[in-house]
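What you see is the complex with one protein chain gone and the rest in place.
We just call them A and B in the order they show up, numbering each chain from 1.
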Amino acid sequence: MKKRLLALALVAALAFSALSACSSTTDETQAGTAAPTSGETAAGEAETPAETEGGTAATGSVYYLNFKPEQDAQWQELAQIYTEETGVPVTVTTAASGTYETMLTSEMASSDAPTLFQVNGPVGLNSWRDYCYDLSGSAVYGELTSDDYALIEDGTVYGIAYVIESYGIIVNQTLLSEAGYTVDDIQSFADLQTVAEDITARSDELGFAAFTSAGMDSSSDWRFKTHLANLPIYFEYQERGITSTDAIEGTYLDNFRNMWDLYINNSTCPPAELTAKTANDSLNEFLNGQAVFYQNGSWEYANVVGEGKYTDADVTMIPIYIGVGDEANQGLCTGSENYWCVNKNASEEDIQATLDFMEWCVTDETALQAMTGGEGAMPSGGAGMAFAIPFKQAPESSNLFVALDAQMTAEGKTPVSWNFTTMPSEEWKNMLGSAMAVYAADQTDDNWAGVVSAFVDNWASEYALANGG
Amino acid sequence: MKKALKKYWPIFLLPTFAAFIIGFIIPFIQGVYLAFCQFTTVRDATFIGLSNFSRAISDTTFHHALWYNIAFVIVSTLAINLGGLAVAMILTRAIRGRNAYRTVFFMPNLIGGIVLGYIWQILLNCVLSLLEKPLLALDATAGFWGLVILMCWQQIGYMMVIYIAGLQSIPDALVEASEIDGATPLQTFFKVKLPMLMPSITICLFLTITNGFKLFDQNMALTAGQPAHQSELLAYNIYYTFYGRSGPQWRGIGQAKAVIFCIIVVAISLIQLGVTRKKEVQQ
Partner (left out) sequence: MKEKTRRINRLWSVVMFFVSVLYMYPIFMVLMNSLKVESAISTSTAFELPTAETFAGFANYENAINAQGFLSSFFYTAFITITSVLAILFFCSMFAWYITRVETKVTKALYLLCAFSMVVPFQMVMFTLSSMADTLNLDTPWVLWVIYLGFGAGLAVFMFCGFMRSVPVDIEEASMIDGSSPLQTYFHIVIPLLRPTMVSVAILEAMWIWNDYLLPTLILDINKYRTISMLIQFFRGSYGRVEMGPMMACIMLAILPIIIVYLVGQKHIIKGVVAGAVKG
C-alpha cells in the first residue's frame, strides 16, 4: 500500500513537472494532451484503494459546503469524478461571497446538513466547535505536513487547513515599466507612495491609474476590511508579542490610514464611487490595463493569468507595505483561513464517506492535479485551483504567486501571518468595512475617527459578545 | 343545513387546517418558546429564561431600527397617501387618457420588492453620483429618503386605485349641491369629499402602516442596512441577527426580537381595528 502511494506520488510529481515545463514553454497543445493521459493512468491505479475503502462506505454520501466561490467549478468537477469512480454521491455547494456563515447556519439546521464544512480559524471554530468531528485518527490528518496547519485544542484535531494562500499587491509589470519603474523600485511604503502618486499625476498622459478601484461592494470589501486590516493587527501583535487579543490598541492605524488614502486617491475612479464598485469591476480594470496595482491573492491567479489574459511574465506580486517594521525583509501575507471540518452529527456512513473523500482529494493523482495545477489541470481541460496545499503528496503548485511567496521566504523575508482569523466576528469586519467606505467618500478626520472606533472599540465589544460577555 | 354540513368537517376544514397547523400554528408556538432558549437548531434548544429579551432590548442596533422604522412609517404613510389621493383626484377628472395614466401608476405595484430595490439602487446611486453626493450605502439619510421614494413609486398606484373607488362612490348630487351652495372647490373637498372618503383613508392608512413595519425585501435590496446598520428596519434587523451573526447566542436574541416585533405589529393592528370599528359605528 505504501509503495503504491509512493509510486503514485512519483507519477504525480512527474506529470506535474511535465505540465509545468509545458506551460513555461507555453505549448498549449502539448499540455492539453499530457494532462488527460497522465490523469487517466493515475486514476486507473488509484481506483483500487478507493474501491476497497469505498466498500464500507457505499451507503454514505458527502455534502461539502465550499467557502471559496472562485473554485466552485473545479470542486463540482472533482465531485463528479469521485462519484463516477466510487459511486459515492458528492454534493458541493458554494456559498456566495460573504454569506458563508449565513448559509452554514441555515444548512446546519436542516436535516441533510453538510458533512464537510469550513471554518476560518480559531474564531470560526468558537461557533462550530460542537459540530466538529475529531480528525486525529483520520488518514487526511496523517497526510498533513505539519501540525501548524491543523486546528488542535487539547489533543483534538478540529480542523485541517487544506490550502495555504498568499496575498499582496498584484503588479502589471508592463504598465509599471511604461511609467518608468520596475518592481525593484518598490521596497517600502514610501517607494510605493512615490510611484503611485507619480502615476496619478501623469495618469492622463499614461492612460492608466495606479490602483484598481478598492471596491467596497460586498463582493470586494473583504480585500480591505479583512485582508488590508490584517497588517496593522499583525504589526501590533508582533510588537506586543501576542497571537490574539481581547482588546486591540490600534497602534498602527495611522499607517493603515496612509495606505487606505493611497489606495482610494490613486485609483481608477473617484473615491466617492468606491462603495458601489464590485470585485468584477476591479478585476476588469486590471485585465483591461487600466491600473498597475491590484490588491488580491494567489486564489486570483487563474483570473489574472491565462488565455486572453496575462502571462506569468506580465505580472508579479509585491508585499503590502504600510510603513511599519523591517520593510526590506517583509514578505507576502501568507496563511490559511480555510480549515476543513467534518460534521460530527452526520451519520456514521456519511462521516466515513466524507473522510474517504478528503483522503482522495489529497492523495489521488487527478485530485491533486486539480487542486494544485493551473491552466488545463482539470480533466475537462479547465484551469485547476492552483492552490499550495500542505499535504505530503502534493506536487508544487503551478501558481506564480505561490512560487513568489516561496522564493521570498527562501530569500530570508518573513511572511506576514494571517491574523484576521483572530478578528472577533464577522460583524466587526462589516462595521469596519462600512466605516472605511464612509471615510473613502468623505475623507475627514471625523470619519476616520469612525474607522478607529470601528477598529478599536468594536473589537472589545464584539470580543466580549463572542466570548460569553 | 348546519347539521348536514357539520359532519363534513374532515373534507371542508381538515386540508386548510392541517396546512395552517404546519405553516403557522406550530412554527408560531415554537417561535415563542425559542425566544426563551439558546439554540442553533430547533432540536437542540436549551431554556435560558428572559436573558434573550434583555439582550435584545439592550441592543443599540435594535433601538435604532425601531426609531428608524417608526420615522419611516410616518413619512412614507403620509407621502404615499397624499400622493395617492392627489393622483386619484386628478385622474377622476374628465381627462384625456386617464385610463392609460391609471395603468401606468398602478404597474410598479406588481413588481417584486427585490427587483424594485435593485432598480432604485442603481437609479438613486446614479443620481447621487451625478450630484456628487455620497452614495446610498454611505449615508443613512439618503437611504431613508431613497426607501421612501421607492415605496411611493410602488404604492401610490395601489392607494390611487382605492381612493378612486372611494371618490367614485361619492354621489355626484352631493358635490353639485355644495357647488350650488357656493362652496369653493377647497371647501367642497374638505367638507364634503373628505368625510365621505374616510373609509378609504382608514383602509389605506392601515395598509401603508402595516406594510411599512413589515417591509423587508426593499430594505435588503436597496441598502442592506448600510452604513453600519444605520438604515435597518426592524424586519431586516431581525433577519440579520438571525442569519448574519455567528455564535450560538444570536439566534435566541433574534427570536426574542421577533417576538417583540410581533407584539408591536399586532398592537398596531388592534388599534387600527378599534379605530375602524368606532368609525363604522359613528357612520
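As a working rule, a contact is a pair of C-beta atoms (placed from the backbone, for glycine too) under 8 Å apart; a residue touches a chain by one contact, two chains touch by 3 or more.
Note that the structure is a prediction, hence the values are computed from the model and not measured.
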- Contact with the hidden chain, among B:26, B:71, B:177 or B:275, goes to B:26
- Message: Among B:56, B:73, B:140 or B:162, exactly one should touch the missing chain; which is it?
- Response: B:162
- Which listed residue, B:57, B:123 or B:183, touches the chain dropped from view? B:123
- Which parts of chain A are in contact with the chain that was left out? 69-70, 72, 93-94, 96-99, 106, 109-111, 217-219, 269, 273, 276-281, 284, 288
- Message: Even though one chain is hidden, which residues of chain B still touch it in the full complex?
- Response: 1-2, 4-6, 8-9, 11-13, 15-17, 19-28, 30-31, 34, 41-42, 90-91, 93-98, 100-115, 118-120, 122-123, 125-126, 128-130, 135, 153, 158, 161-162, 165, 199, 203-204, 207, 210, 213-214, 216-217, 220-221, 234-235, 238-239, 242, 251, 254-255, 258-259, 261-262, 265-266, 269
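Everything below uses one rule, namely that only the chains that are shown with their structure count from here on.
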- Query: Which bits of chain B are touching chain A when the two form their complex?
  - Reply: 40-42, 125, 129, 132, 134-135, 137-138, 224, 226-228, 243-249
- In the complex, the residues of chain A that touch chain B are 101-102, 105-106, 108-109, 124, 126-127, 216, 218, 272-273, 275-276, 425-427, 430-431, 434-435, 437-438, 441-442, 454, 465-466
